[in-house]
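Missing here is one protein chain; the remaining ones are kept as they sit in the complex.
== chain A ==
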Amino acid sequence: MTDEGLVITGISKSFGGVRVLRDVSLRARPGAVTALIGPNGAGKTTLANIVSGFERPDAGRIDVSGHDLTRRGPDRRATAGLARTFQNLEIFTGLTVIDNVVMGAYGRGGAGLLSAVVGLPRARRADRRARAAAEELLDRFGLTALADAPVESLPFGQAKLVELARVLALEPRVVVLDEPVAGLPAESVRAVGEQVTRMAGAGAAVLLIEHNMRLVMEISDHIAVLDHGELLMEGEPAEVRADPRVIEAYLGPDADRIAPRRES
């Protein structure tokens, strides 16, 4: 059976009578970057929350690799191989950089509570393995020198990279990234872009929510446009760029000189 990646089917959601999402269906294929774009308030983050289990949809279902996860909580979805980042930086302050990354692998299992408290060798071995994997990831993100630093001492751009490394530690099949480069300087944007491409290259289905259109056009294999809670269109970057509806709804008249639309 081929892995179907992330399949979003007929998702609807209202908040107090306001329709935020209306019958949204979308697929993120394994090994590809699927971008979800749209103006502010289009419902992108709500969709990310529904996909990752932080919010319950009124209707519709979420499948990951052929498993229906609609009724599972966010912790159980992590166990099923679904990882996400957050729009606002969510890191584990008080933990070192490497412990932040090791935490990402939590959903893959390990020693139980009691063997950990007693300090059984089995628990120590599992911990060493998780550490070795985290070290490899830090190396890949150029963060090796910072491994033992408290994560709160890092500048914003590097903290964002730690968040990405943490997500990868889960070895996820599906990754949801909610505006991973918002507020980042140009060189960090490039670094994040490379890592996202690499995630997909390794076989993960990546759902990328992003306002930085240059990045989206550059690294996406497929783009879906959300407007007023409905899927306006989807297609390859070139198609989306050329579609008059998208230009009108989102990109504005200067579609050729697409710049990040993030209001600063």
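Odds and ends about this structure:
In the analysis below, contacts are C-beta pairs under 8 Å (C-beta built on N, C-alpha and C of every residue); 3 or more make two chains touch, one makes a residue touch a chain; residues count from 1.
We take it that contacts and distances are computed from a predicted model.
As stated in its UniProt record, the chain not included in the shown complex is "Branched-chain amino acid ABC transporter permease", which appears among "Branched-chain amino acid ABC transporter permease", "CoA transferase subunit A", "Peptide/nickel transport system substrate-binding protein" or "NADH-quinone oxidoreductase subunit N".
In the complete complex, the residue from A:S25, A:T70, A:T144 or A:T197 that touches the missing chain is A:T144. From the set A:L26, A:L69, A:V102 or A:L215, the residue in touch with the chain omitted from the display is A:V102, counting the whole complex. When the omitted chain is restored, the residue from A:A126, A:V181 or A:A249 that touches it is A:A126.
Against the chain not displayed here, chain A makes contact via residues 52, 54, 73-76, 78-79, 83-84, 86, 90-96, 99-100, 102-108, 110-111, 113, 116-119, 123, 126-127, 130, 144-150, 153-154, 163, 166, 170.
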